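Please read through the structure below; I'll follow up with questions.
With one protein chain withheld, the remaining protein chains of the complex are depicted in position.
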Amino acid sequence: MLSQAIKPHAMQVKGSAKMHRFANPTRFLRLVSAIKPWATGVCLLTFAAGLYFALFASPPDYQQRETVRIMYVHVPAAWMAMFCYAALAAASASALIWRHLVADMVARATAPIGAAFTLLALATGSLWGKPMWGTWWVWDARLTSVLILFFLYLGYIVLNGAFDDASRGARAASILAVVGAINIPIIKFSVDWWNTLHQPASVVKLDGPAIHMSMLTPLLLMAIAYTSFYIWILAIRVRAEINTSKIRALQIRRVTASDVPWNDS
Amino acid sequence: MERLLNFLDLDGYGQFIWAAYGLTAFVLIGLAVQSLRFQARTDAELEALHASPETTKVERASNEAKE
Partner (left out) sequence: MAPFLALLKRDLKLAARHGLDSFMVVAFFVLVVTLFPLAVGPEQAILGRIGSGMIWVAALLSSMLSMDRLFQQDYEDGSLDLLVLSPMALELLVLAKTLAHWISTGLPLIIASPLLGVLMNVSSAGYGTVILSLALGTPILSLVGSIGAALSLGARRGGVLISLLILPLLIPVLVFGVSAVETGLADLPSRSEFLILGAMLLVALALVPYAVAAALRQALE
């Protein structure tokens, strides 16, 4: 969300004043702290309403019965897993193209959130699969793709932290995120192909007929809750990332000031 | 009481459903707590750096100008 908020401005290469508006960490921080209370409020409200509808005010499915309630935490997590990777790739691309410090920080702050959502999608999917399919895990196309997505997140996070110089890690990881984003359609295609070759028998398709309104309400509420949760956590983490880089800059300045005797400051 | 137990049981699927919701709560709250502590730690560190006497006037002025 936030990375999208920067992008339209970053797109206007001609209006360079606008382009650099949010590239300035301090100005970006001000924007972030303006958005944060709203995101927090929306997150808490929709979570409360969503949970109420998901657990009390929605009927059991006639086929999956009560287990359909897992859908309300599972499907939004899967959506967010993909949305976060899109945000990660978009922020990484703008970090590479325009060298925006802030884009780097948005990408770095997004990665753990996306990884957490991916992990949740996998785990809750597994908990849904056990009563529905009779097994914790099937090598079905969607599960396999999400598992691979999780590995892509892990690669990004590990590469980001693998260098002594944090800015090098950020740049290397940005390239990886963009390469991964180009590769994702190919992975999806190959996993679908592989799955039609080795179709596991007796899998109940989870996407049945069109969803009834009584189930759509909790689903959408939870989707809004997850999205605003992402924005809230992103605001916190981006601020922490900006702090970290400020601390590093201050420490470097201090070391250079104290080590050089003729630098009289 | 019986109604409560009935509700918790959820037609026999209670363990899976509550595990899914519990796990979601655990991971999301854990992420939020970790993020808040990350922010609090860096906030405090930055504050300490700004306040320490070693920070020169020039530095402080330039940092304030930035903010």
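For clarity, chains are labelled A and B in written order, and residue numbers in each chain start from 1.
Criterion: a residue touches a chain if its C-beta (ideal position, glycine included) is under 8 Å from a C-beta of that chain, and two chains touch if they have at least 3 such contacts.
Just so you know, these numbers come straight off a predicted model, no measurement behind them.
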Visible chains in contact with the missing one: A
Which of A:Val179, A:Leu216 or A:Val255 contacts the chain that the document leaves out: A:Val179
Absent chain, residues of subunit A that touch it: 96, 148, 151-152, 154-155, 158-159, 162-164, 168-169, 171-172, 175-176, 178-180, 182-183, 186-187, 189-191, 193-194, 197
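Note that in this section only the chains that are shown with their structure count from here on.
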Separation of mean Cα positions, subunit B and subunit A [Å, integer]: 16
In the complex, subunit B residues that touch subunit A: 10-14, 16-17, 19-21, 23-24, 27-28, 31-32, 35-36, 38-39, 41-43, 45-46, 49-50, 54-56, 58-59, 63, 66-67
For the subunit A and subunit B complex, residues of the former touching the latter: 26, 55, 60, 65-67, 69-70, 73-74, 77, 112-113, 116, 119-120, 123-124, 127-128, 130-131, 229, 232-233, 236-237, 239-240, 243-244, 246-247, 250-251, 253-254, 257-258, 265
